[in-house]
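Only a single protein chain was left out; the remaining protein chains are all shown in position.
Chain nomenclature is as follows: A, B and C, assigned in order of appearance, with residue numbering initiated at 1 for each chain independently.
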Amino acid sequence: MTRVASFEIECIGFIDAEGKATGDLPDFAADRDVLVELYRWMVLTRTFDAKAIALQRTGRLGTYASTLGQEAVSVGLAHAMAPDDVLLPSFREHGAQLVRGVTMTELFVYWGGDERGSDFAGPRQDFPVCIPVGGHAPHAAGAALAFKLRDEKRVAVCVFGDGATSKGDVYEAMNVAGVWTLPAVFIANNNQWAISVPRRAQTAARTLAQKAVAAGFPGLQVDGNDVVAVRDAVAGALDRARAGDGPTLIEAITYRLGDHTTVDDASRYRDDETVGRHWKEEPIVRLRKYLTASHGWTKQDEETLIETCRSDVEAAAEAYLAMAPAPVEGIFDNLYAELPAELREQRQAMLAEGD
Amino acid sequence: MTRVASFEIECIGFIDAEGKATGDLPDFAADRDVLVELYRWMVLTRTFDAKAIALQRTGRLGTYASTLGQEAVSVGLAHAMAPDDVLLPSFREHGAQLVRGVTMTELFVYWGGDERGSDFAGPRQDFPVCIPVGGHAPHAAGAALAFKLRDEKRVAVCVFGDGATSKGDVYEAMNVAGVWTLPAVFIANNNQWAISVPRRAQTAARTLAQKAVAAGFPGLQVDGNDVVAVRDAVAGALDRARAGDGPTLIEAITYRLGDHTTVDDASRYRDDETVGRHWKEEPIVRLRKYLTASHGWTKQDEETLIETCRSDVEAAAEAYLAMAPAPVEGIFDNLYAELPAELREQRQAMLAEGD
Amino acid sequence: MAAVKQKNKRKRPKRDAEAAGLTLVDAINRALARAMEEDETVIVLGEDVGIDGGVFRVTDGLIARFGDQRVLDTPLSETLIGGLPVGLAAMGFRPVAEIQFMGFIYPVIDQIVNHASRMRTRTRGRLTCPMVLRAPYGGGIHAPEHHSESMEAMFAHVPGIKLVIPSSPARAYGLMLAAIRDPDPVIFLEPKRIYRAVREPVSDDGKALPLGKCFVSRKGADLTLVSWGAMLKESMEAAAALADERVEAEVIDVASLKPLDMGTILASVEKTGRCMIVHEAPLTGGFGAEIAARLAGEGLMSLLAPVERVAGWDTVMPLPRLEHRYMPSVRRILGAARRLLEHG
Partner (left out) sequence: MAAVKQKNKRKRPKRDAEAAGLTLVDAINRALARAMEEDETVIVLGEDVGIDGGVFRVTDGLIARFGDQRVLDTPLSETLIGGLPVGLAAMGFRPVAEIQFMGFIYPVIDQIVNHASRMRTRTRGRLTCPMVLRAPYGGGIHAPEHHSESMEAMFAHVPGIKLVIPSSPARAYGLMLAAIRDPDPVIFLEPKRIYRAVREPVSDDGKALPLGKCFVSRKGADLTLVSWGAMLKESMEAAAALADERVEAEVIDVASLKPLDMGTILASVEKTGRCMIVHEAPLTGGFGAEIAARLAGEGLMSLLAPVERVAGWDTVMPLPRLEHRYMPSVRRILGAARRLLEHG
């Protein structure tokens, strides 16, 4: 019996649920402005989220997936990225998309059921959200391969949920990223639930980070409610990728505080008590406490921020609601670069039919 | 930074390439009869293999996948199984199928291009070979679940190649087997090649055994040219499964000494020298040496065995060649339990058309 | 397989709702429960089919009644959900697997084409595959991207399987029972737009409806309207509108796309001479093509007018804001009916 390989999974965190530093913070976190920026993005994300739910409840938005409680993962990872890196988000990374430069109006437009919402004016090469769970992981490998082949120092950042780690396409994508040493970062946003299926029913693996062992590259855990830890871990993985050392899998441990989507009723499968416990760990309060204690964040600062976020969100919502409807021709006109002759008649028929 | 999990991969072997024991052998290997039986199955498998290739070369068999050099994996794993366990083989486990009771004639019939070859008279519940790489892994999970739900002490044994470990369906099947603690044993018959793609180009994982880490159950390596080690490792995994402790992944390290199949030309992608080196490690010679040194296996024993195998194989080949052609109605009559009315006409048309 | 905490306190549909009849969701739920009761080899599996009762509640209450050994929440692994039942079925179970939305069914096609559909013929009947694969499908409920497609034609082309699509609660009940009892693999697609659109009395009597048979939903002699699933609704509405103009449309619910009961359709067209096929799926290569092709073959001599196909456009299903411009409407059906009637 010979030992031929051994592996270890580590977990990192810097600011605990009480808002206390548990050790030395990474360099970037010494800068108050950076911390405030991270905080602002998280608050904006939460404000946006609440508005989206309100719009859905009043019939002005389609089914929507709330990111409540997961803001640190989303904001932290995107904040670590360089502008010309590429984000491949799941359907719950509104925070990351906002940090990347997707506008709130675009997000409303998409979730309002209009393709124009995925035609981002800002990050032109970021991928649209991926509804089929995990289906974007192979795209991330492809994008990373494109960067590697062109010798660009860019990284493809792919985010998916705990449930997605059970999917074969995610595994295949991670495996090829490993063997081709691709500049990719995979982030498992472990919010403990895949709709009603809890994390423990998804896999016997003790951590999701260890899924990387099968693909032959490093995996690590991070406290996903600590935005400093998320940003730090992702920055490290991005550096590794940019240096040509290949991919990393980061499991960010957080909790889905809301329903799965606006058509879900989480009370069918989990109790309020458990959720209540997790409210004590959520990412925004802890960073506020830390800012207050260490950087003189005041009540006034807080109120100003909340008010700015609120009015920004309202403005975006109004822009969304005021938008002219999409031209119906878009159904045909974006299908191919050039509409094949045989479809011209169908297009005509559609237009003739009217609304 | 906290360590949250660690994993180790071990490799076991008992009889080295020189035929020497490298330590204490497992109990069953003290019994000369068992060793001779394992030896006999390996020699029979190799004799069958040579005949199959000869038949293919002379146009009397279809494309065939040789198992040359991999006999210890195939024979060892099947020999460890109980009769009412179920084997789910890839397309290269002729040795395992023979040990399980599939007849050589049946194997010839199948590889001769006739479905009747998969209607095994012996192991009625064993699965037919699986040509789509890895597609049988979910079936193994399903079969194992059936055993578990019925509280039967049976195990599903699924064998696939090194290439198959890159497939998402294999991963999904292992993952569910882990989380549901299913009585399954997964065996990666690592012959170093997936057609022209070498093992190292398949994955960055240092071992294939560590693919189990992602699924949350034990993985181990075994010297796949040592039939005693294979049998021992598989027996251990079967015990574990039967005891209700869930699945195991065993990576058996061996080498594909022949072409991928009879339509492959391996000289396009690997040189004779490398193959020559691996001939020094092949499983049959080393067990013969061990038997000779430790159990008085004689030249006479050897000659008798070879002659018996040869004549058994010839008899099976003759039975195969003498077989009446399959009834053409089989194309329709086995499609559904009862042929739908709309297909009766097609069946008639086919019969009317003639040969 | 994890222990199930019985949190779900919501009650079964109330008595008075039941008196008003069952929805399609209720009907399938009853059929599943009935099948599980009468045959302990019937088990249900899929994502969120357990305590959540499925995202549309089709499996609501089954885990409470039959336990977590017979109602299994799988990991999020569609390929597995296609392949696991093949192993279960070969070993004597009758699994009913759910894919949460048809948009996520594509990874399963490999298992259906390469394994489920041919286990019987590959082994000359030694191993078989009595499994059912359920999935809600179709548009019109303003669902998110990838949740509204209709790709039934892909399955209709696969030899060795059966393909069933119910159009009403009663038919759903009887066809589901038949699908589960069938000795071969059955794909069972559920038109989610009408999951709760109508109630009708359904007696939970364990009686199956035959597979491989069309239903004549309305009699008429002037033209034949062939459809399935949710589009039966628009087809029936169009037929009612035509009746106001004294045109009697015969409406046929195909119900079993595979095997197809072409006899019933041919008999109708022989009578009417005019036929239209209505489906939500894109026109080109949709299952309407197969029916029209058979009319162009064996049915040609009956045709008094070109066969009309009213279908989804050959485009990607638009997001909700424009999906109504994609879905075949009563207006589109009536337009085609007028063209049919103009002829000869």
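One rule holds in what follows: contacts are C-beta pairs under 8 Å (C-beta built on N, C-alpha and C of every residue); 3 or more make two chains touch, one makes a residue touch a chain.
Values in this document were obtained by computation on a predicted structure and should not be read as measured data.
Asks: Based on the whole assembly, the unshown chain contacts which displayed chains?
Replies: Result for the missing chain's touching partners among shown chains: A, B, C.
Asks: Which candidate, B:4, B:17 or B:326, sits in contact with the chain we can't see?
Replies: B:326
Asks: For the chain that's not shown, point to the residue among A:111, A:147 or A:193 touching it.
Replies: Considering all chains, including the one not shown, the answer is A:147.
Asks: Would you indicate which residue among A:71, A:115, A:251 or A:264 is in contact with the undisplayed chain?
Replies: A:115
Asks: Which one touches the absent chain: B:201, B:275 or B:306?
Replies: Of these options, the touching residue for the absent chain is B:201.
Asks: Tell me which residue among C:76, C:232, C:295 or C:337 touches the hidden chain in the full complex.
Replies: C:295
Asks: Could you pull out which residues of subunit B are in touch with the chain that's been left out?
Replies: With respect to the unshown chain, the touching residues of subunit B are 62-63, 91, 110, 112-115, 129, 131-134, 163-164, 166-169, 194-198, 200-203, 263-264, 267-271, 325-326, 328, 330-332, 335, 342-343, 346-347, 350, 353, 355.
Asks: With the missing chain put back, which residues of subunit A would touch it? List them for me.
Replies: Residues in contact with the chain left out: 86, 88, 115-116, 118-120, 124-125, 127-128, 132, 135-147, 149-150, 156, 168-169, 172-173, 175-176, 179-181, 330, 334-337, 340-343.
Asks: Going by the touch rule given at the top, which residues of subunit C touch the chain that is not shown?
Replies: Counting over the whole complex, subunit C touches the hidden chain at residues 79, 103, 106-107, 109-110, 113-114, 117-118, 121-122, 145-146, 149, 151, 153-154, 156-157, 159-160, 258, 260, 281-282, 284-293, 295-298, 300-301, 303, 305-309, 313-316.
Note that in this section only the chains that are shown with their structure count from here on.
Asks: Between subunit A and subunit C, what is the separation of their C-alpha centroids in Å?
Replies: Chain centres of subunit A and subunit C, defined by C-alpha means, are spaced 35 Å apart.
Asks: What residues in subunit A touch two or more of the other chains?
Replies: 166-169, 200-203
Asks: Which residues belonging to subunit C are in contact with no fewer than two other chains?
Replies: 1, 75, 77, 79-80
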